[in-house]
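Moving on to chain A:
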Amino acid sequence: MIDTMVIFDLLLAVAVVALAVASMTTRDMFAAIVLFVVFGLLSALAWVRLSAPDVALAEAAIGTGVTGALLLRTLHHVQTVERKAAPEPLPVPMGVQIANAAFCGLLTLGLAAAFAGAPRGGPGFDLLVADAMSISGVDHPVTAVLLNFRAYDTLMEVVVLLAAVIAVWQIERGLSDAPAPALGEVWQGFARLTLPAIVVVGTYLLWVGSSAPGGAFQGGAVLAAVGLLLLLSRLYVPRPSHRGAARVAFVLGTGAFAAVALLVTGGGRMPFEYPLEHAKTLILLIEGLVTISIAVTLAALFHGREPVALPERAAGTGGRDDA
Partner candidate 1 sequence: MTLLSADMPLLPLFILLTSLLASPVLFALPESAARLRTGINLGMAALKVALVAWLSWKVSQGVIYDLSFTMLPGLEFKLQADPLAILFIALSAILWLITTVYSVGYLERGPHRARFFGFFSLCVAATVGIAMAGNLFTFLIFYELLTLATYPLVIHRGSAEALRAGRIYLIYTLVGGLVLLLGTLGLWVLAGTTDFVPGGVLGAVANDQRLAAQLLFVVLVGALGVKAALVPFHAWLPIAMVAPAPVSALLHAVAVVKAGAFGIMRVVYEVFGIETAQVLGLTAPLAALAAVTILYGSLRAITQDDIKKRLAYSTVSQVSYITLGVALASPIAAVGALAHLIHQGLMKITMFMAAGNLAEGLGVKKVSAMDGVGRAMPGTMLAFSLAALAMIGLPPLAGFVSKWYLAQGALDAGAAWVIALLLGSSLLNAVYFLPMLHRAWFRDGSDTPETPGRPRIGWWLAGPPITTALLVLVVGSFANAPFSPLEWTRFVVSIEYLE
Partner candidate 2 sequence: MTPDLIYGVTGIAVFAIGLVGAIVAQNRLRRVLALKLCSVGAGFVLIVAAWRSPPDAPDPVPHALVITGIVVMVSATAVALALIRRLHSLEAEDDA
């Protein structure tokens, strides 16, 4: 039993490393991204093996799914927007290459040695978490950590997401609606069928988060998939008039999270110190709103540019409205 599992682990590890190398070395960028997606899924599998199903879910949904989609979308953009052949990158001298290789080798050795020398399975936060679970308001330890013990980190994580969407809108501000990838007719039908199912899965994931693997991020990612499909299938086309709502949706989770964190201080508590009796409710509320925000934000990140009214003259030519 043990042996087979070790063999499995070894094979999986080799596969993960090989895929990583392959995604770095494949010339074709599309193939590289596909390899990367496979790599991500196998990594998630490995994490399941390491008893981290929440992380595995998040990695599969966000780290691999959404990231892969973003990469493909960008690749599509890069490949469809015509430009002259990019100037050949100048070759880096052999000496520099050798130095790079040598340093990286040395570094890897050092990291590996340090890892080998470090204690594993040593005392972590296990006992602390176990002690505090009872008053955390949730049953699932990871969720407790995310939304209670280290809620500040999580808040800031959502802030990062918010910053990202603002930055992306800012970067692509005024870009005309360049041709975005769209699904074919068949796939559109498929999308219509699957959408309700995905919504259900996402909501479920959010709900179980409090007691079992799952939670806001995973749920948000799955719901974001809905958004992706809507966008791809052109079932939903962002319009300038939707901007206000979108902005609200982006900040909803962060705002609620932060507001709750501050408002609980009204009872003479620390920020983020949820009153025990309302802890579960508050956490669920926050999770729910954050899930919505995450879903909308991820979808917006996929879509990229801020929906703007296109000036007629510039339609379709990639002009800028604020130039």
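Keep in mind that, in the parts below, a residue touches a chain if its C-beta (ideal position, glycine included) is under 8 Å from a C-beta of that chain, and two chains touch if they have at least 3 such contacts; residues count from 1.
The candidate set was assembled so that all candidates are chains of the complex that A comes from, given by their letters.
Only a predicted model underlies this, so the values are computations on that prediction, with no experimental measurement involved.
Looking at 1 or 2, the chain of this complex that touches chain A is the one numbered 2. Partner candidate 2 is touched in their complex by these residues of chain A: 5-6, 9-10, 13, 16-17, 20-21, 23-24, 29, 32-33, 36, 39-40, 43, 46-47, 49-52, 54-55, 58-59, 62-63, 66-67, 70-71, 73-75, 77-78, 81-84, 86, 89, 92, 97, 100, 104, 107-108, 111-112, 115-116, 120-121, 124-126, 129, 141-142, 144-146, 149-150, 153-154, 157-158, 160-161, 163-165, 167-168, 171-172, 175, 178, 217, 294, 298, 301-302, 304, 318.
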